[in-house]
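So that we are looking at the same thing, I have put the structure below in C-alpha cells.
Missing here is one protein chain; the remaining ones are kept as they sit in the complex.
Showing chain A:
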C-alpha cells in the first residue's frame, strides 16, 4: 500500500529523478510539446494522462531517447540526458505492442538486455530466474512469444524491461491490449511489482480509471501542455479547470455568475426562472464573474420529496435511467432544459426502486459538494 507520508513533491529539499526544463518538441510545424516543465520523483508511479495526440507519448519517447527535444533540457538524476543515445540510458521501456522478439524464447527475451551488459553469465541466469518468478512465468520460460496468451505476453514485456533494474521504467499503454477483467487484476499486479522493486514508473495512458488506480500522481495533458499535475484524489475532487473535471470521470457543469455572500461562499445565478445555487470556493471570484459549477453525479442526491434542509435543491423530471448493476445514473431534466445527472448506489433490489421514467423528482447537494471553476 502507498504510505500516507509518500509525497516527495511536497518536500522542497527532495531532488527530482527526472526534470523536464522548458522542453519544446516540434515535428515540422506541429508543436507536440510546448515549453513544458515537470519534475518526477524517485519511487513515484507517475501517470501521463490525456487524449490521443496530446503529447504524452512524445514525452515518454523523449525519456527513452527515441526523440530529442527541439528546445530545453531533460535531466535524469541531475544529468542532462538529451545527448545520450537510448542504448546508453538507465531507462527501460515497456512497449504498447510489447515488442517481444518473436524468434527468441521467453527466457532469452528476458535475458536479452542483460546479455548486452557486462554481467557475468551466472548472474544473468539468476536474474532471469528472479524475473520469471516475480512475474509468475516460470512454466513458460522455454516457449516462444506466440505460444503464450496476451496476459502472459504483457508480463514477459514487463519482466524484460525490469531485468536490467533501470532507474526509470516507462510503460506505454501497458494494459491497452487486455480485456477489462484482466486489466484490473494486472493494475494491482503492476502496483505490487513497483512496490517490490522500488523502481520509478512513468505510465502513459488514455484510460483515466487506470491512471487513478495505479498512479501516485497524474499529469493531465492536452495539446502538448500540462493542464494539472496532482494526486488522483486532488485531480478528481479539485480539478483546476473544466477540461480536467470533464476528462476525469462523469461531471455536471452548470454555468452561471458568482456573487460573494460570505467568506468563501458564493451565490450562483444560473437560470432566469430557477432559484440561485450556493457553493463554496477557496479561489476568489469577483461579483458577477462568469463561473462553472462542476459537480459529480454521485454527490447529487435524488428524492421524491423536497429535502427539508439542503443548500441546493431543484425539481425536475426523470428523462433516462442508466442501470449499471451496482449503480444507477438518473438523467433529470430541469425546467429550462438543463440536464443534471445524479448517481445512487443500488442498495435495494430493482423491484423496490421507487423512481421511474417521467417521475417528478428533487435533486439536492451541499454547498461544498461541487467545485467552482473560472474556465
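Throughout what follows, a contact is a pair of C-beta atoms (placed from the backbone, for glycine too) under 8 Å apart; a residue touches a chain by one contact, two chains touch by 3 or more; residues count from 1.
In this text, contacts and distances are computed from a predicted model.
Asks: UniProt names the one chain left off this complex as which of "Pyruvate dehydrogenase E1 component subunit alpha", "histidine kinase", "ABC transporter permease subunit" or "Aspartyl/glutamyl-tRNA(Asn/Gln) amidotransferase subunit C"?
Replies: UniProt lists the chain left out of the view as "ABC transporter permease subunit".
Asks: Among A:56, A:127 or A:164, exactly one should touch the missing chain; which is it?
Replies: Within the whole complex, the residue contacting the unshown chain is A:164.
Asks: Which listed residue (A:113, A:174, A:232 or A:297) would be found touching the missing chain in the intact complex?
Replies: Of all options in A:113, A:174, A:232 or A:297, contact with the hidden chain holds for A:113.
Asks: May I ask which residue of A:34, A:86 or A:307 touches the chain that does not appear here?
Replies: Only one listed residue reaches the unshown chain, and that is A:86.
Asks: For chain A, which residues lie in contact with the unshown chain of the complex?
Replies: Touching the missing chain: residues 64-66, 85-87, 91-93, 95-97, 99, 101-103, 112-113, 116-117, 144, 146-152, 160-161, 164.
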